[in-house]
Each structure stands twice: as structure tokens, then as C-alpha cells.
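After the C-alpha cells below, expect a handful of questions from me.
The other protein chains are all here in position, but one chain of the complex has been omitted.
Note that the chains take the letters A and B in the order they are written out, and that residue 1 is the start of every chain.
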Amino acid sequence: MALPEQAPAAARPAPLALRRATLADREGALGRLLMAPAFLYVILLVGIPFVLAILLSFSGARSGSLAFSWVGLYHFATIIRDDQFQRTLVNTLIFTVVSQILVMILATTAANVLEAAFVGKRAVRMVLLLPWAVPVSLATMAWAWIFDSTFSVINWTLRAGGLMKGWIYWLGDTELAMAAIIIIHVWRMFPFATVVLLAGLTAIPTEIREAAVIDGASFWRRLFQVNLPLLLPVVAVAVLFGVVFTSTDLSVVYLLTRGGPYNSTHVLSSLAFQRGILGGDLGQGAAIALFLLPALVLVAIGLLRLARRSEVGG
Amino acid sequence: MAYVETKDLRKAFGDVVAVDGVSLSVGEGELLVLLGPSGCGKTTLMRMIAGLETPTSGEIWIAGERVDVDVPPRARGIAMVFQSYALYPHKTAYKNIAFPLEAMATPPAQVRERVAIGARRFGIERLLSRFPRQLSGGERQRVALARAVVRDPKVFLFDEPLSNLDAQLRALARYELREFQRQIGTTTIYVTHDQVEAMGLGDRIAVMDKGKVRQVGTPQDVYDYPTDTFVATFLGSPPMNLVEHDEQTLYGFRPEHLLPRAAFAQEEDVVIYHLRVRQVEHLGADRLIYGHLKEETRADQPVIAALPVTIPTPVAEDQVYEFAVPARAMRYFDRTTGLRRLDGAA
Partner (left out) sequence: MRPRRVVVILKRIALYATAGFFTLLSIFPFYWMLVTAFKEDNDLYVAGTVRDHIPWIFNEPPTLEHYQYLLGDTAYLVWVRNTLLVGAAVVVITLLLAVPAGYALARLTGRIPPTLLFIPFSRVVSVLGLQNSLWALVLVYPTFTIPFCTWLLMGFFRSIPRDIEEQAMIDGYSRLAAIRIVVLPLAMSGVLTAAFFSFALVMQDFVYALTFISSVGKMTVSLGIPVALFRDVFNWGAMMAAALITSVPIAIVYNLFIDRFIAGLTTGAVKG
């Protein structure tokens, strides 16, 4: 597709070979061609496993054997009745919703604070990014150490501050373990949400905010009636990001508790991993994993619609 | 002989028709201005001639060769100057000007020579090593012009190149542009929405509205003898006064022709109007009188009169004066179609 390199004597009309339009000129075809490799790669490498997963969920396949026996809806029926699975479903929901709420509260506060200029602002922003920048597995291990049953530094600090008398076994008690998982999620995600909201805030044209000030609106009124509505598309995106990453997370749960104590802190992806890959029941694992997808798609569509509809000026 | 020609050119974007059957011819060496309000299709028309848009139907001919099918922009022998000048920000002025030459694999010695000639023509030799961000608006424009000129194109296309300049600079820039085009003699098509610019620059003006060409003619033609009410009111600032006289006719007269009766000789053939003055604007060289006509055909039609400083007749607000329009300056338009009647009032 390179242009034939012919040098005309004078800088006059190009020689005949250059004059015909080539593929490199046809915009419609060029566009499709440029997009094709990326599109195909992702569709194939996500699509095929996806289809395979669906097929597996209807099969009695086990890892190590190549047999593919059709079992219909057996797995789905089984897991729905399974107490542990129901618990897992609830956990996934709780972790996602609670952490997102906390993240949004923290991030909104932080974004509004950081908007003002002050000494050390750049440093603060840099520090704020650390929890998100660090690989999730490493961060989880650090927190595992922080929550350690003998040496927990949080416990020591709480006792030193007089806020705690006895001793908490964070990872040995179901409720506490759930709290610990939520704490880690919130700690990881709120900085990212803050930076996004901050950027969204600065994207609101200054004239609009100045108009609100001149119109005499108080801080709270301005926050709820001007800033937040205009921030809605950005908030929707940040929430979507957070929901996807928290609900599909396996790392934090697996590394912190392995789903314990007694399988009470599992989420869908960690349970799928435990039963499907560790336990060898590929069919059941696939069925569990697929459970998440419809909900995720619905949430994604909902939030994207929200982001589109509330966009100012299209 | 037509150097650039379009034959019934049409461009539709889905349901929207941007250019609706335009047939134009531009003579060799001529400077034709495409004038019209935004959205009239002038830019789309130019982009089709350039090859940046494909026509939905119709033909485009440049220098006797049909180009709308399969001849890409680079092969049409055109040079274009965009409103933003489209200078390559990561290249020096020299490299910008040399760019089209290098695209054609011109030998380096020739490139240097031609860039030097182009730079000298526009007086920018000392700016050649600078980057666009280090240049002022006027300097960038010159670099863009030098780049356009350097490969001897058949046709120049200008897309509102003066609108980014300060108002004060524009008149001077216009003059220089005209001089340059006269010297170099290349056929030029120039797009603008500014009718003062169009009148000042063009050999001929094509006035466009809603995708169609309303009138093509010399500046004087389109100004003095507009084919319809659109052209009549688009050209001239303030626009031509249009007054209803009866069910079928609009009388049109330009503000500079609406003067106190006393400014005309007694025996001159004039149409009398009685003007109640609302506001007077003192603009230095002119006075603009805003008022209403008290005539019997339809009450209270607003008109504007432009009195040059050479007519010092005192005019006060809320007074009624006897004004007149010479018959030779009066134009008649059909009320329904807006077209000018060539035979006078019905």
C-alpha cells in the first residue's frame, strides 16, 4: 500500500501511477481494515472461551478427562439449592454494594477537598494513587499481615488507643473477615474514584460554578444541585469500573481467606475457582462463573445509559 | 474556458442535503468567492473540489480532466489553506513548506531553492527555523501560503483563511492576498461568510444559500442587481431595505440610497417616503438612521438610512422627515418567490 516512489522532474502534476486512488485512500474500507485485527483478536479469545464455558456448564466434564457428557441444567439446579452457593451470591452482592457506597462517600469528600489548591497537593495526589497502582495480590498480602491473628498492628493500635480490650481474630470470624475484605476493596478503589471525580469536577466549566456562586447558592446547595448532577456521567463511569472490578475479584478473597472460615466468605469467582479448577468439576465451576454475567451486563447497560443521558450538550 | 467546473454537483449526508445541484465554472486565473451564511454548503462544495468529500452525484472537472471519480486529493494539483492553517506542529516552518515537495520526492537541492523563493515572496525568511507555536497568527498565515504556493498548484482553495486574524489586520491581509493572487495568476476559489471580504477580494462572487447557488456575478453585479431577496439582504451592511407596497411586490432600496429629499435635484425621478426617526447612530463616516415609514401601503415598516458625513442635514429622534429614493436605485421583488422582477413594478 505504499505510494510508488517516482520523482517527477518538475513539481507539476503527479505521474499516472500516483493518481489512482488506492485502498489507502478508501476511508470506509480502511477503517474496517484497521479495526479488524484488534476486533478479531478480542472476539476470538474472549468469545471462544465464553462459548466453551457455556457448553461446559451444561456438561459433566471434569479436568483430566476429555469426556463431554451432556447434563443439561443439572449444575444450575444443584448450585441454586446449595447453601454455600447462596451464601456466596449474597457475599458477592454485599461486598460490591457496601464497598462501592463507601468508596463513593470517601471519593466525593476527597475530590471536593483536593480541588482546592494547597501546599503539597501534587504529593497528596501521588500518594493517593499508590493503593491502586500496586498489584492487587501484593496489596492483599500486606493487609493479610496487618490483620494477622497474632501480630496484627491494627489490633495493637486500637488497644493502645484504648478502643479495644480483648483481641480480634479478623480472619477467623466470618463477619470480621467480610469486613476485612471490604476494607481492602475500599482502600484500593477509593483513590482511583477520587482522581476520576476530581477530573470530572475540573471539567465542569468554571462559568457555571461562578454563576452559582453569584446566584447566591450555599456550599451544600451548590454541591447537590450543580456539581453532583454535572458529575453524574463521570460518577457513573467510576461506579461501573468499581462494580466490575469488585464483583469479579478473586484475588483478595483467595489470598486473604481462601474463602474461609468454612467457605463463608467466598465470592462467585473464588468459589468457581475452588470447585472448578481446584476441585476438578469444570462443569459446576463454569455454571457458577456464568452466574455473574447477566447481572453485570445489566448493570453495565444501566450505568452507561445513565452516563449518556446526563451528558451535557451531548 | 472553464478551468474548474462542477456539473450538477450534489452531496447528501443521510437525509441532509448539503449541496443541491451546483453547476459552477471558474475561469483560468480568476478568483471566485463562495459566499454564504454558515450551513449554506460552501465549505462542503470546496471540500468536494479538493477531494476530501465524495460527491453523491455530479461531476468535477479541473483543467479539462474529470477528477471526481478515483482521483485522490494529492493528484488533483490543488493547494488548500484551511481556516486553522493546519501547520504541522512538530515541524519547523521550513519543514512545513518543504513538506509537499518532499511528498513528491523532489530532489533536495530543488526543495531548498523553492522553499527559499516561497519564503522570500512572503517575507518570512527569518522565521523558517521556528515552530508554529512560536509564530503569530499573521506569520502562520504566511507560512501556510508559502506552503501552498511552493509546488505550483493549478488551483488554490482557501477556506476562510482570514477569520483567525484580528479585525484590524484583516483589511491589510486582504489587500496582500489579492496582490499575491494577481501576481501569481493561479485560479483561486475562496470561501467566506464575510460579505465585505467577498466584495473586496472576488473577481466574481457565487452567493449560496441552503446548498444552492443563488447568483454568480461580479461584486458590483450582485450588489446592484441581486437576483432575489436573499442576495439583496445578505450583501451590504446594513442590508437592503425591503418594503411591502402591495400584495405582490416588495420594493428594495439600499440604505445609502435613502436620503433626505433635499439631497436630490428637484427634477430627479424619486420615490418619496416619510420617515419617523427612532434612533440615530453616529458612526464617524456615516450616520445610520433607524426609523419607520409612515406610508399608506402598510403602516410602520422599519427601514435604515445611511447618511454620509457629506450630507449634514440635521436629523432628530421622534421627528418625521421627507426622504426619497431615486428611481434608478429602486429594485422590485416578487413577494411570493423573492425573485427580482426585471421589468419594474407590476
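Just so it is clear, a contact is a pair of C-beta atoms (placed from the backbone, for glycine too) under 8 Å apart; a residue touches a chain by one contact, two chains touch by 3 or more.
As the structure is a prediction and not an experimental result, all values here were calculated from the model.
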Contacting the left-out chain in the complete assembly, out of A:35, A:77, A:90 or A:105: A:35
Of B:100, B:118, B:202 or B:291, the one touching the omitted chain in the full complex: B:100
For chain A, residues in touch with the removed chain: 1-3, 14, 22, 24-25, 27-28, 30-32, 34-35, 37-39, 41-42, 45-46, 49-50, 52-53, 56, 63, 106, 109-110, 113-114, 116, 118, 120-121, 124, 126-131, 133-143, 145-146, 148, 150-153, 155-157, 159-160, 167, 187, 191, 194-196, 199-200, 203, 233-234, 236-237, 240-241, 244, 248, 250-251, 254-255, 269, 272-273, 276-277, 282, 285-286, 289, 292-293, 296, 300, 304, 307-308, 311-314
Interface residues of chain B (partner: the chain not displayed): 50-52, 72-74, 78-80, 82-84, 86-90, 99-100, 103-104, 147
